[in-house]
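Note that this complex is displayed minus one protein chain, with the remaining chains in position.
Per-chain residue numbering starts at 1, and chain names A and B are given in the order in which the chains are listed.
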Amino acid sequence: MSATDVHSAESGPNPQEALVKFTMLLGGVVFLLMMVFGLIMRVAQGDLISLDPEIFYLLLTAHGAGMVGSAALSGAAILWFFSARHLNLRSSIYIAFLGLFLAGVVLILGSIFIGGYGGAWTFLFPLPAMSGGLWEAWAGVMFCVGYLLIGVGFLLYYLELGLKIASRYNGLLGGLGWRYLFANNSTDVPPPTIVAASSVLVFNTIGIVFGAAVLAASIVNLLLPSFEVDPLLAKNAIYFFGHVFINATIYMAITAVYEILPDYTGRPWKSTKLFIGAWAAVVVFVQAVYFHHLLQDVNMPAWTMAVGQIVSYASGVPLIGVTVFSLAVYIKGSGLKWDLPISLLTLGVVGWGLGSIPAMVDGMVSVNKLMHNTQWVPGHFHTYLLLGEVAMAFGFAAWLVRDKAVTILSNLDRLVFRAYVFGGAGFVLIFLWSGASSIPRRWAVHYEQWQLQSQLASGFALIVVLATLVLVVRYVAGLARRSQ
Amino acid sequence: MIRIVMAGTAFSIACSLQPLVGQDPVIHVLAQFPALILAGALLGGRFRLPQHFSGPALVLALVSLAIWMLPRSLDAALLDPVWMAAKFVTLPLCVGLPLAAALSHVGSVLRGFLKAQAISMLLFLGFLYTHAPMRLCNSYLVDDQQRLGLGFVYVACALILWWIIPVLFGHISSNKKDDDNDVSRHGIELR
Partner (left out) sequence: MKQVTFTLSAALLGCAAIWQATDGGRAVTAEGARRVQIAENPVHVPPVSLETMDGSLQMWPAQGQPILLEFIYTTCPTICQTSGGDFAELRDHLTDEGLDVPMYSVSFDPVADGLPELQSYGEAHGASGHPWTIARPEIDVVAGLLDLFRVTVIPDGWGGYKHNIAVLVINPNGEFAGAYDTRAFEDIRSAVEAML
């Protein structure tokens, strides 16, 4: 393989562009559909429609699995697209990844809407096996096998990325930038995208391995109930996997900011020691922080609580701090012309940063005991997903089909962007308000005194859905225009 | 020549373990099986396999190995002389030899996938053998079964270290096949 960078931003078409555009279309449509599911759930909680609780839990499961899945898919597409600027990546691997991913999605949808599986996306042991007669064991098995297929797809994806990085940057330690960071070897320092790619592939591969192990154990338990799994061990493995996997979606999507912003500001995003050090911290922290999901499990050793609380604080600082601060520095005084892609990407970074604050609050043991099963937690993750990852993904999609002649926000773009921010912010603030007033999460039916919040949230959710609909239509129109 | 001698040595080690395998499944599965596979692999390394037979060879190896992973095959190899003979023939010739012959054709991603699969299967077997509510082999005790399960886990950990460290430090043997199939490179050339 040649030792020079094969693509730079200006060197011509990206060989992965068609595949990535197709992926973003899939991701956008699924985001929209899952938002509609979310809207239905909020409307039902507000008692504006009557919805069978059984169907509520099917929608909850589909919403969770579908949102995590499409966040992962769009993040993976973004990372693949920009990694291909620096590496010779093979499209065949990406096609295999996409094929396995879609096969997994088919199984998951089948298990939910045909098999009636409603045990939530976290498949927490022994919930898949204890359905109370709502679904058969095969539906749980089908759900787990769907996850396994997606995991295999990601494994192929990361293997290709890892092998190409290792041979191009002299091992993964080179790709992580650790030779520069620790050995002060400043030859061939990897660009920010490669640092991010190396970090994500290291921790997400570990996460997927643990996820696959607990999935396989769950499948055996579903088929042969006498093979029991230690529930606490399973919970540890599941939340380790789940936390790492959902975080990886944002860590993959953030590369869009590293690569696109320089086009606008004319200042390249550099791999400084601070930047590489922040990513090194992420590799460690993202794996150590999952304990904050288990603060209510009294059997966990006390030190895990301490780690969960401390790392919850510490994990926000390195990368989010560095990225938000750097973004501000790069933008300030650059004479940047705001258009829709860069507005959405900036929103994504800001939403990601803000969204971590409720998590730090919930990461305190004393707060967690009161808040963890309230809507505070959905408030946290909807902030960093709806206003974070999803905003980045739509920003990237809009950038893919941008009209280079137009460098300003059109009136429609401005309206859509404002509607998305307004609706999204209102929606997540109501979750946080509801959580602070101890309204529980995951309840299909709400008491009358909780319904006002759900009704208000439904209004904001509707605004987000409409704005997203325009974003998707705009993307499709952009694809059609460019293919002519 | 030296390979044949080494293969013969591995095979005779496997034969010398035979009196012990009835009492201890760890020796049976984690010492004798690998020795037999290694014997075949040492023979197979010299084998020049046509490209289009590499897929079937790989499948043959994986299927044969899968059958030998069934607890009932372990029992049969101890109780039935035909199965015992089959063990000494099929593990070298249907697992080790085709595996070694096929791997030279296998691209690095598939190779990485096989390694990941091997590790996860070992951990999975480890889980099964340590958590099984009944004896899986009629010929072995539950304690032995659990020791074997832990053995699978230790082997998986060892393989993880063995395979991960080179990736971290960059001693990757760039595989020629990767560049032959390089779709993205064709994309660049077309430009």
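Rule of thumb we're sticking to: a residue touches a chain if its C-beta (ideal position, glycine included) is under 8 Å from a C-beta of that chain, and two chains touch if they have at least 3 such contacts.
Model, not experiment: these values are computed from the prediction.
S.K.: Please identify which of the visible chains the hidden chain touches across the whole complex.
M.R.: Result for the missing chain's touching partners among shown chains: B.
S.K.: Touch as defined at the start, partner being the missing chain; which of B:Val63, B:Val89 or B:Ala158 qualifies?
M.R.: B:Val63
S.K.: Applying the definition given at the start, please give the residues of chain B touching the unseen chain.
M.R.: 51-56, 58-60, 62-63, 66-67, 70-73, 75-76, 79, 134-142
Criterion: only the chains that are shown with their structure count from here on.
S.K.: Considering the complex alone, what residue numbers of chain B touch chain A?
M.R.: Where chain B meets chain A, its residues are 108-109, 112-113, 116, 119-120, 123-124, 127-128, 131-134, 167-172, 174, 178-179, 181-185, 187-188, 191.
S.K.: Give every residue of chain A touching chain B within the complex, in rising order.
M.R.: Listed in rising order, the residues of chain A that touch chain B are 1, 6-7, 12-13, 15-16, 84, 88-93, 152, 155-156, 159-160, 162-163, 166-167, 169-174, 209, 212-213, 216-217, 220, 226-229.
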